[in-house]
Structure formats: structure tokens, C-alpha cells
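Structure first, commentary second.
Of the protein chains in this complex, one is absent; all others appear in place.
Letters are used for the chains, namely A and B, taken in the order the chains are written, and counting of residues starts over at 1 for each.
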Amino acid sequence: MMSWLTSFQCLASAPTETVGTEGGFLVLQVIGVLLGVMGLLFFLGAAVGLLRFPDFYTRMHAAGKGDTLSTMLMLAGFGLVTMEDLSLGSWLLLIKIMAVVLFVYLTSPTSSHALMRAAFEDDELPLTEDDLRNSKRGKRRKKR
Amino acid sequence: MTHWFAIIMGAALFTLMIPVIYRIWVGPTSFDRILGVNVIGTKTAVLLVVIGTLFDRVEMFVDFAISYALLNFVGAIVISRYLNRTISLKDMEAREKEGARKR
Partner (left out) sequence: MYPILIFLLLFLNWIALSGKFDAFHLILGIISCGVVTWLSQDLLYLDRRKKAGERLREAWGFLKYIPWITWEVIKANMHVFKLAMTRAGYEEMAPRVVTFKTYLKTDFAKFVFANSITLTPGTITMLIRGDVFHVHTMSQFLEDDLLEGAIERKVAEVFEPEMLQNK
């Protein structure tokens, strides 16, 4: 209980701290904030696609890739925002954050390929253009 | 400023996870559900970095994020291997032909 309270105190006392008031690092922070907002925008695209698209394969397109790009943008933004000085420690921190990005870049296509292959070897056949044109959206929703 | 950015970012991430959770809830096939879990797992790695920024211990939370991304990847691979029905090569070629014809 007490630990929760102290963590909220940390949140409450946050804005009184002054970090990065020097000019050079303010530019870095603004770039970081911009990158983070762009990442959120792409994640919004992925989430909306996950809701709207008609079948599993197209949903996979929306989720699998909007995910990688938005993760990259957000983590890069946070790496720039937390960079308070140019010492060796903060460079190592940036490299570590970029290591997460590299890891996601390597593994996300592999896992989406594995899922896709599993779905294809199961009975799911992808929807085609004609299926999409023939069935109105409402009808398909009723069928489910 | 850094703290406020982290707080707003975390809240927005949580809000955007709600559609994904809806997809996990209703998802017609089990693959949709795994997909949703995968997306949430990747975003949790980002969220861990956000929390690290809030507590000023980023170097520690980045390690958590790396291991979380690793676990997420292994989980997706394992579940897709588990749901993968092993079929004979002949059946699979027939299905490929069918898929090619359907397009």
C-alpha cells in the first residue's frame, strides 16, 4: 500500500522537476516528442485496421506492420527524450533502446509469417476480391 | 516535461489497446486472438520503457523490455506451431493449387 502511495507521489511531484532546460537538448526533446506522436498515429492506424478489416489475413497486415513501425518510432522518441547529456552512459542507453527496436524488427516478420502459415495450413482460405464485392458489410457481420 | 510526455503517452497507449482487446474478445478465429495478444505484447515492451522514464530508471526497465519482447516472440511461435495441423505434403500441394485457383 505504502509503495503505491510513494509511486503516486512520484507522479505528483513530476512537473516541478526541470529537466533539459538548455537549448541544445530541448531540440532533441521536441524531435523525440514528434517521433512519439507519429508512432501513436501509426498505432491508431493499426488498431482501426484491426477492427475494420474483413478477414484474418488482412487484419494481419494491419497489425503486424503498423506495430513494427510504431514501436520503432515510439522507442526512438523515448530514446531521444531521455537523453539528458552526451556522456557514455546515455549513449549506451540509446544503443540499448535501439537494440529493442532491432529485436522487434527481426522477430515480428518471423512470428507473423509463422501465424500466417499456421492459418493457411489450417482450413482458413483467404478472402478474395470477388468475395469482398459480393458480400455487403452488414451481411457478413450477420453471418458471423 | 519528460514526465508529462511519458504520462500522456502511456495513457494514450492504454486507450489504443482497447480496440485490440475487443478483437481478442470477439475474434472469430483463434488466430485473431493470438494476433491481438501479440500486438499487446509488443506494445507492453514500449510501455515498460515509458514506466522506466517515469521512475528515472530507464536502464533497468530497458532490460525488462528486451526480455519481454523475447518472451512475446517465443510465445507466438509456440502457439502457432501448436495450432498448426500437420498435414501430408500431397494435401498441402492440393491446397496450394486450390488457393491459386481461387484467386
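As a working rule, a contact is a pair of C-beta atoms (placed from the backbone, for glycine too) under 8 Å apart; a residue touches a chain by one contact, two chains touch by 3 or more.
Predicted model, so just to flag it, every value in this text is computed and none were measured.
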{"item": "Subunit A residues touching the omitted chain (full complex)", "value": "41-42, 45-46, 48-49, 52-53, 55, 57-58, 60-62, 64-66, 68-69, 72, 89, 92-93, 95-96, 99, 105-106, 108-110, 112-113, 116-117, 120, 126-129, 132"}
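Here is the rule we go by: only the chains that are shown with their structure count from here on.
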{"item": "Mean-CA-position distance for subunit B and subunit A (Å)", "value": "10"}
{"item": "Touching residues (chain side subunit A, partner subunit B) in the complex", "value": "7, 10-11, 14-15, 17, 19-20, 29, 32-33, 36, 40, 43-44, 46-48, 50-51, 56, 59-60, 63-64, 67-68, 71, 74-75, 78, 81-82, 89, 92-93, 96-97, 99-100, 103-104, 107-108, 110-112, 114-115, 117-122, 124-126, 128, 144"}
{"item": "Interfacial residue positions of subunit B with respect to subunit A in the complex", "value": "1-7, 9, 12-13, 16-17, 19-20, 22-23, 28-29, 31-32, 34-36, 38-39, 42-43, 45-46, 49-50, 53-55, 58-59, 62-63, 65-66, 69-70, 73, 76-77, 80-81, 83-85, 87, 92, 95, 98-99, 102-103"}
